[in-house]
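For reference, the structure is listed below as structure tokens.
Left out: one protein chain. Kept in place: all the others.
Labels run A, B, C, D and E following the written order; every chain starts at residue 1.
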Amino acid sequence: MHWQSVSEFLAMGGRGAFVWGSYGVGLGLIALELWLLRRRQRSSLRRLSRLQQLERQKDRP
Amino acid sequence: MNFFRFSSPQTFYPLAGRLVPLFAALAAACAVAGLYIGFFVAPSDAVQGEVYRIIHLHVAAAWMSMFIYLVMAFWSAVGLGLGTRLSFYMTQALAPTGAMFCFIALWTGALWGRPTWGAYWVWDARLTSQLLLLFLYFGFIALTRAIDDPRRADKAGAIIALVGAVNVPIIYFSVTWWNTLHQGASVKPGGSSMASVMLWAMLLCALAAWFYSLAVSLARARRIILERERHTEWAAAEIARRGAGGRAD
Amino acid sequence: MTLFVHVLLRDLRLAWRARSDLLVALSFFVIVASLFPFGVGAEPERLRAIGPGVVWVAALLAALLALPRLFEKDAEAGVLEQLLLSPEPAVLWVAAKIVAHWLATGLPLVLLSPLLGLMYRLEGAGLGVLAAGLLLGTPVLSLVGAIGAALTLGLRGAGSLLALLVLPLFVPVLVFGAGAVEAWSAGMGVSAQFSLLGGGLLAALALAPFACAAALRLAAE
Amino acid sequence: MTLFVHVLLRDLRLAWRARSDLLVALSFFVIVASLFPFGVGAEPERLRAIGPGVVWVAALLAALLALPRLFEKDAEAGVLEQLLLSPEPAVLWVAAKIVAHWLATGLPLVLLSPLLGLMYRLEGAGLGVLAAGLLLGTPVLSLVGAIGAALTLGLRGAGSLLALLVLPLFVPVLVFGAGAVEAWSAGMGVSAQFSLLGGGLLAALALAPFACAAALRLAAE
Amino acid sequence: MLDIRQLACQRGDRLLFSHLDLTVAPGELWRIAGANGSGKTSLLRLLAGLAQPAAGEIRWRGEPLARQREAFHAALLYIGHTPALHDLLTPGENLAFACAASGLAATPARREAALNALGLARQLELPCQVLSAGQRRRVALARLALASQRPLWLLDEPFTALDVHAVAALAAQIDAHCAAGGSVIFSSHQEGGLRTPLRVLDVEARAR
Partner (left out) sequence: MLDIRQLACQRGDRLLFSHLDLTVAPGELWRIAGANGSGKTSLLRLLAGLAQPAAGEIRWRGEPLARQREAFHAALLYIGHTPALHDLLTPGENLAFACAASGLAATPARREAALNALGLARQLELPCQVLSAGQRRRVALARLALASQRPLWLLDEPFTALDVHAVAALAAQIDAHCAAGGSVIFSSHQEGGLRTPLRVLDVEARAR
């Protein structure tokens, strides 16, 4: 193992802000994309099935 | 094998549904392995110290951002040439992910540049062309969102993706030339030869990004397909099935 | 072919009838270029260094500003529908509209540019290089810009969407155009830049009208 | 007073509904600012010198580009006529429209400016001075620009005529705004520039809505 | 209520009409007639105070218009040639805004009822951009149902683009307004199916 301690790992040789700033924002964006994707998927499905029901109701009478 | 069979949304939809979890799992595995090697196995760099570890995310994102634009251009050409709707759906499903990777490449590059070059931003040719690529992505997304009629959005997006793709190499070469014309060899990314562990970590991360893009774009394409094909019988049945359960798998 | 001529003449006549516009677009060009000394200070050395770049950026923005009007009025009035229903091929009149647009908005910029070059202390043949570069470059801006104008026709916020779409594509023109003047100032040859600009112009001439016609067909749907 | 709120909310809702516009206007700001290095070359020293000027000019052009839309859609649709027939005084809703316009187009520029400053190698408090100057200056651009937008409403070539009318009026704002950053870089105080900008803002706030309302009344006739 | 004396209207070089006199009493229904281009729209804009006459005077309740702009506008409902809708807003939002602009107080429920009554129930969520010509016109006319308190209605070609049902409904609405003591002045090329006694003002006859 390359690191002696957790704090050394976090410090990244004094450049922690840059390294973790990169990974934090990068992985954060990926998480955000996944969350948005899931939310869009849900809301889209809800909208589609509501529309479908509306159209069925119209066809019936 | 019949190419056109899979170009029909109806056959593509369930196939994509089966592929999404597979690619997602592969992406996660590659990412974990790559980051582990990158952070715990690879030694620190002789010149840059620890900060070089940004490279794994940076290069993976930079490669993906360029590759995705090419794929979008490819699907656009197919769509305009053969009139397959699915190609347009794929183009639109890819764009947000490409833009995101493009932004990540810029962001990580900027954060890397500060400790190594002493500035967040220099007007280097590669950096600049990456910035312009981000604008091309934004343009594509803004254009397709601004058009309400989906069929017009499809084709307009395809036209701008192709025009942009023709211009990407032109932009790249012109800014390279512009830059070297003025100030000779400026600071260039890379340069130090890489240890093979680092290379492994980098490749694994790039692979992770690749599988991630596949999974996300297929999932997005599935949603687009349902929205756009909802008047067809199979899609209506699918909506009824999933809508009734209230589950979005 | 007669449709080409008809459309060209009509658009030129319209440009002439709204000729205060022409004056105004030119003034925009001049004003943008003359704003810079206010922003960056007036040291002659600095001005000479940024001169060609500023003139080119001003030309590019002036071209951009004129673009949204290229098809807008016709589309709103329903003239575009009529043109699309014409028995003659669409590239014909699309090309005519682009040519007329360049004659009305691009050419005056070219003619006026030496004046601005003088303001930034460019000299002699340098002014010629600047104008020649613009003569090759501005048609490319009109041609590529027309695609953007057709794609954004009738959309909300079309003007700035258009800017977002086409400005990245204008960058190479800017680089070679401003680069030519700098190369000349540095005592180097300019044939490389000019042949690249010329090549770009030919390529844009061959492709842009088709892309533009396809985009217009979409916009009318 | 309720009309003020109604108009403000409606215009903000419209801006939100066309929010891709916002992204686009911001991109325009960024793109214009990043065009300059292509034109003038990438030497850090030169870039640092022209940085504040470029950011201010870009902000000014972005503000300018958004202006024609301020009353245009309303006038075309006949909404303006309806507002003029309102029993409440016209300055009220005119002010609301201007405030909404600034919130949607000016404020984002202010928030984004430090990023561009970074690209031009400005540092630390210099970025703050740049943003603060824009915070005082962009409302003046919106207020003064609104008069121009009202005066040119419905005229042919309104966009560039507008540019011609208001750009000279924007010059003082540009000079003080960019001047503040330069003064700060040179180690001098910035209070003189800021108090001038602030004074301009107060004067514009007091006068512009009235001028604008009068101009709109004329335009509708 | 509304008194017009020796009114003249000039557009460009051309004097459209002059020496036009008219007195509108409460409950009266006036149709402005005349061939295309004879000046109907121009006259309505003069009456609404959107343009200034070349000669003559318009008085509202005895006072000249110019001196009591706000009081007059609080008594007026003007619906022009174009429907005055913003393309990106839904019918409901457009109507809410139009009410606020003309100072009409109306609850959201009443506004929605007005739109539903005009057969726009299915279009409530759409941006007005995609509505058909007649549907856009209906959104503009929905204001009438909320403006029964306004003593004067000025309507420029209210029947265009409407289908037969909508024309009948609008005619009934105008009749009801007149019956309740309001005055309506409208321009139109057709007589329409109105039951209130119709007074016709022919601008063409006043042309020089």
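In this section, a contact is a pair of C-beta atoms (placed from the backbone, for glycine too) under 8 Å apart; a residue touches a chain by one contact, two chains touch by 3 or more.
Being a predicted model, the structure only gives us computed values, none of them experimental.
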Candidate in contact with the missing chain, chosen from E:Asp21, E:Glu70 or E:Asp163: E:Asp163
Listed residues E:His86, E:Arg111 or E:Arg138, member touching the removed chain: E:Arg138
Hidden partner chain, residues of chain B it touches: 148-149, 151, 231
Absent-chain interface as seen on chain E, which is shown: 11-12, 34-37, 41, 81, 119, 123, 126, 130-135, 137-138, 157, 160-167, 189
Contact footprint on chain C, counting only the chain that is left out: 2-3, 6-7, 10, 13-14, 17-18, 73-74, 76-79, 81-89, 93, 220-221
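One rule holds in what follows: only the chains that are shown with their structure count from here on.
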Fewest hops from chain B to chain C - one hop per pair of touching chains: 1
Chain whose averaged C-alpha position falls nearest the assembly-wide average: D
Reference chain C; chain at largest CA-centroid distance: E
Whole-Å gap separating chain C and chain D, where each centre is the average of the chain's CA atoms: 25
Euclidean distance of C-alpha centroids - chain B vs chain E, Å: 56
Centre-to-centre distance between chain D and chain B (centres being mean Cα positions), rounded to whole Å: 35
Sequence positions of chain D contacting 2 or more other chains: 18, 20, 24, 27, 31, 38, 41
Touching two or more other chains - residue numbers and ranges from chain E: 87-88
